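Missing here: one protein chain of the complex. Every other protein chain is in place.
Presenting chain A:
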Amino acid sequence: MLFRYISKRIVELIPILLVISILVFLFVHFIPGNPARLVAGKQATFKEVQLVAEELGLNEPIWKQYVSYMKGLFQGDFGTSLKTGRPVSEVIASRFMPTFWLTISSMAWSLVVGLLIGVVSATNRNKWQDFSGMFGAVSGISMPSFWLGLLLIQLFSVQLGWLPVGGNDSWQSYILPSITLGTTVAAVIARFTRSSLMDTLKDDFVRTGRAKGLSENKVVWGHALRNAMVPIVTMSGLQFGFLLGGSIVVEVVFSWPGLGSLLIDSISFRDYPVIQAELLLFALEFMLINLVVDLLYGVLNPRINLD
């Protein structure tokens, strides 16, 4: 039953991905700017640019380019990067893991902290715990991450000398980027938890629970929170997807070799094959995360019918 559901959902992804591939291809090719000139270089002559365009197949009509791109894609060939001449699959693979681990380490702490703040705020409505929790959350959402990143570098790397400024060669180098990246996520989750839990705490079953003498902890953590989780899980899934796309700002500030800094590099170089592959990957990631989120709904609330 569950297996059938999952395979059905995965089969449904294929036509969606096809449509996305067309959109992405058109979108990428319609950005003004000629990659041949950028590949040939700043001081190249017209002839050289023409030669490069010919070699890269950029003089073909766009539908022909799309067909040959898709042909390659079905054979698992994502093409070669225009900028470096390396296979795109290799380029993306080398950048995926740093982004993935950074995402995991940011999500891990921000989920815990966000939930805690949210629950404490909701159960202590209008008290000092609520004020400080929400003050922190609003600051976390409003603070530009490049500014927070540079501030953390200034304090922990330059003044105190405890942590490295950049790179991803040790566990210490994960700390500052994941604080920077996770702050917004924690803040968003805290706000969602607070409002969702406050709504649930008004429900009848909570009153029933209290009436039959359950401890307040058990009411909140055991019953109310579980029922309040659906919107929180949805939001966390979205955040997870965004982070997996690589944060351009945080990766640039911490010189992190991930997908975000690769994307910005590729766009400014008009590296079509790399941009296309990255955008397709992001779309796929989101679709898979949505699937997982849907499955979690079923676990949290068995009344939600997966079919």
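Definition applied: a contact is a pair of C-beta atoms (placed from the backbone, for glycine too) under 8 Å apart; a residue touches a chain by one contact, two chains touch by 3 or more; residues count from 1.
Note that in this section contacts and distances are computed from a predicted model.
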{"item": "Chain not present in the shown complex, as UniProt names it (candidates \"Glutathione-binding protein GsiB\", \"Fumarate reductase flavoprotein subunit\", \"sn-glycerol-3-phosphate dehydrogenase subunit C\" or \"Preprotein translocase subunit TatB\")", "value": "\"Glutathione-binding protein GsiB\""}
{"item": "From A:Val24, A:Leu38 or A:Ile189, residue that would touch the chain that is not displayed", "value": "A:Leu38"}
{"item": "Among A:Arg191, A:His223 or A:Arg270, residue touching the chain not depicted", "value": "A:Arg270"}
{"item": "Per the touch definition above, residue among A:Val91, A:Leu115, A:Ala224 or A:Leu244 touching the missing chain", "value": "A:Val91"}
{"item": "Per the touch definition above, residue among A:Phe78, A:Tyr174 or A:Phe254 touching the missing chain", "value": "A:Phe254"}
{"item": "Those residues of chain A which, in the complete complex, touch the missing chain", "value": "31-35, 37-49, 51-52, 55, 83-86, 91, 94-95, 126, 128, 130-132, 135, 146, 150, 153-155, 157-159, 161, 164-168, 252-255, 257-258, 261-262, 265, 268, 270"}
